[in-house]
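A protein chain is absent from this complex, but the other protein chains hold their places.
Order as written gives the chain letters A and B; numbering starts at 1 within each chain.
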Amino acid sequence: MEERKLHSVMAEFTDVNSLMAAAERVRDAGFRKWDCHTPFPVHGLDDAMGVKMTRLPWIVLAMGLTGCGLGLLLQWWTNAYDYPYIISGKPVWAIPANIPITFEVTVLFSAFTAFFAMWIMNDLPRWFSPLSRKKNFARATDDRFFVVIEAADPQFDGVRTAEFLNGLGAASVEEVEMPDEPTRLPARYRHLLFTLAMAMLVPLAMIYNAQHKTSTEPRVHLVKDMDKQARFRPQGETLAGLFADGRMSRPRIEGTVGRGMLREDEGLETGMEGGEYVTAVPSALQVDEDFVRRGQERFGIYCAPCHGFTGKGDGLVHQRALQLAAEGNAQWVQPTDLSSALVVDQADGRLYETIRMGRNTMPAYASAIPVEDRWAIVLYVRALQRAAAQ
Amino acid sequence: MNSLNEAVQDVQAGDLAPRVARIGLVVGVVGLLVGAGFGLTGDAHAKQHFWFAWLVAFAYVLTIGMGTLFFSMIQHLVNAHWSVTVRRLAEITMANLPAICLLGLPLLVPLLDGHGTLWKWAGGGHHGEEAAHGAEVPGGESGAAAEAVEPAAQADPLGVQLAEEEHHEFVEHKRPFLNSGFFIARLIGYFLIWALMARFFFRGSVAQDSASDAAPTLRMKKWSAPAIIVFALTLSFAAFDLLMSLDETWFSTIFGVYIFAGSFVACFAWLVVCAKFLQSRGVMKNAVTREHYHDLGKFMFAFVFFWGYIAFSQFMLIWYANIPEETHWYANRITPAWINWSWLLLIGHFLIPFPGLLSRHVKRRTGVLLFWAIYMLVMHWVDLYWIVMPNLDPQHVNFGVVDVALTLGMVGILVFLTARRASGQALLPVNDPLLPQSLGFKNA
Partner (left out) sequence: MADSFTVPAAATQDERVFPAPLVAGTNDFASVTETVCSIVEAPRAPKAWYVIFGIAVALLGVLGAMIVYLVSTGVGVWGNNQPVAWGWPIVNFVFWVGIGHAGTLISAVLFLFRQGWRTGINRFSEAMTIFAVICAGMFPAIHVGRIWVIWWVFPIPNQMSMWPNFRSPLLWDVFAVSTYFSVSLLFWYMGLVPDLATIRDRAKTKARRFWYGLFSLGWTGSNRQWHRYERAYLILAALATPLVLSVHSVVSFDFATSQLPGWHTTIFPPYFVAGAIFSGFAMVLTLAIPARKMFGLEDLITMRHIENMCKIIMATGMMVGYAYAMEFFMAWYSGNTYEGFAFVNRAFGPYWWAYWIMVSCNVISPQIFWSKKARTNLTLVFIMSIFVNIGMWFERFVITVTSLNRDFLPSSWHYFSPTWVDVLTLLGSFGLFFTLFMLFCRWLPQVAISEVKNVMPQAHPHHHPSEGKEG
């Protein structure tokens, strides 16, 4: 049988004391590529072997600090920068509220680093070791202790090293041969793993593709959620025979009037009578100082934001819009100056209609301002006009 | 590893103890006198400040005593090996609890003067105003009247201070608990209980030195559990009484734990300082090893973290819910005057020592560890100052001679008492059953 190449020489010890003594001797003899194999970490063996403290803690510290920074950055960027919104009165960047997650991310990074770095630095996983071919070596994870000196060590000499180990009180000394069959993963497994890795890229590619294309097809909607609801839509089909006229939106019942819809006094309600704007506040209302003051108050609430407190059209909305327009973010037409000739010449009824129905870009305020208040505002506008004329 | 016989060499302080005691006494008396001199001869405002400073200094030495008491008891409860060599140092500190408690006696003066000088609820009806206008001066000296009239809005920019009627209602509600009579009775109760516990655990430990078996240790172990339960309750209520009730409408269920956390950090720091000092003078050279310092350092680190966790919990929960009846306490500590002190506390008591004490190398270099121990003792004082002083005046920090003098005075007295207790005493529990293990362990 041809002589196989030696991997190492292995000595078996029965207890920790003889192991420790042997390890010290091996260390002192100047060997470098050697190791002990024990079923549990033996205290003091690191010193006996001359093993230096690992750098792992520093790597963990560095990654932990990274995690800390990333945790803070994540929370700041998402909640305070990219899409800031105020919730429950907290500032957009609420540091006390960010501490728990920052802490967790720090621990997460540190722990994962400790775990993975340790295996990597230990050169594991390694699914084959020549030592595992020796029957005795199985007891390294049970109740025996081994010293293994590798042939690659410069001081290694096949026969002398074995004798040396024997002299240290070993229960047995054996030679460990290098395997001659290949120890890499067989080709078919490697190809399989490669194929799997490529296959995992496919869904990612599909997602990328979908995100950068548009489509006229509706989205795939796996969970219908509330798409189909058990209800009837206003203009939609109706349950046969439910209503004689086949409509789901029902018309008003004969002889009824919606609340607030009984418009008996057309002039009061609409500001127009017989197609013409009324020219004075309807007599149904009592016009006195209180009424005008009410108008002032209501004007300050509803009108001043755009038209300004003086009615000149310089309210806060206008100021803000000017800012936005200066940034190029808005198109803006200044709210009408209520003291301008145009408005002064308009009839009271027309002013009323403007408030009620809106005009141009001004929205309708009918839903916000009740009828009397609208007339009070009209009167106040007249007061502003009179003041401006002086 | 040092053998048992080596370790028990030089475990007495010899004539070091009386010398240190003398220095302690001198510093103590001078400090208190200087503090009193500056404090009690000023105006009413200065006198009030004096009492607040006395409370800070008193709480400082009291918390060191309580921390060391807890340390002594918990080691018995859990059968700890590592701590045996330093336990006697904790014991000679906590054995002085009765005397330390007496240092609190002068606080009866501001308690009973009827103006609510220190604890406002003890005053006769002025408490409402004092809360709403931080700088109000009781007793009305005309010279101080000008600064007494502070616009309410300026004193309450965040709008969290309670209106006077509400304030009054809350204080009256607590009257059955917060009244001078019951308060004094409670304090006497706490002091008696602590005196009993201190005596029991000190005497037991000393008895073990000359016992022929482990009976004293076993007895102390048996009583440690009930004692710790009583400790937890008395410390918490003492914290409520002495410190929390300074702001008579505020409350926090975690406050007792918060004070405990600070005390325990101070305990470990104190032990490092004591051990280093003694070893530098040739005492206990072989008994307290690098391994013990490493463990003391680990605990200091752990409890700095624990303190930070408790302090954060208290702050964040109150901040988050934003309920004015709780937030005003913190609002008083983020005023323009006190905000820097708050930053000092956060950064100095947590953000700096946390990385500082992280590395095992720091914990094994006793010189560096000593630096951190002294640092944490200072920070513990900063913590107590921050808890107490803003109740006097949220708008001004009047840090000065009185604060320093009184604290140094109290610490001097504590050193005096401890050194006196150390005279003629073995500073190592020489006959403790676990002493061999204490000398023999090694940190990873």
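Throughout what follows, a contact is a pair of C-beta atoms (placed from the backbone, for glycine too) under 8 Å apart; a residue touches a chain by one contact, two chains touch by 3 or more.
These numbers come from a predicted model, not from an experiment.
Asks: Out of B:Thr41, B:Asn79, B:Asn179 or B:Asn340, which touches the unshown chain?
Replies: Of the candidates B:Thr41, B:Asn79, B:Asn179 or B:Asn340, B:Asn79 is in touch with the missing chain.
Asks: Kindly state which of the options B:Leu33, B:Ala163, B:Ile188 or B:Leu233 is in contact with the chain not pictured.
Replies: Looking across B:Leu33, B:Ala163, B:Ile188 or B:Leu233, the contact with the absent chain belongs to B:Leu233.
Asks: Who touches the missing chain here, A:Ala138, A:Ala152, A:Leu185 or A:Ile301?
Replies: Of these options, the touching residue for the absent chain is A:Ala138.
Asks: For chain A, which positions touch the chain that isn't shown here?
Replies: 15-17, 19-20, 23-24, 27-28, 35-54, 56-57, 60, 74-75, 78-79, 82-83, 87-88, 90, 94, 97-98, 100-101, 103-105, 107-108, 110-112, 114-115, 117-119, 121-122, 124-129, 131-132, 137-143, 146, 222-223, 225
Asks: Would you write out the residues of chain B that touch the absent chain, in ascending order?
Replies: Where chain B meets the chain not shown: residues 1, 4-5, 8-15, 79, 82, 169-170, 173-174, 177, 208, 211-214, 217-218, 225, 229, 232-233, 236, 240, 249, 251-257, 282-283, 298, 305, 309-310, 313-314, 316-318, 320-321, 323, 325, 426, 430-436, 441, 444.
Going forward, only the chains that are shown with their structure count from here on.
Asks: Cα centroid separation between chain A and chain B, in whole Å?
Replies: From the centre of chain A to the centre of chain B is 44 Å.
Asks: Which residues of chain B touch chain A in the complex?
Replies: Residues in contact with chain A: 312, 315-316, 319-320, 322, 358, 442.
Asks: Okay, in this complex, where on chain A does chain B touch?
Replies: 43, 61, 89-90, 96-97, 99
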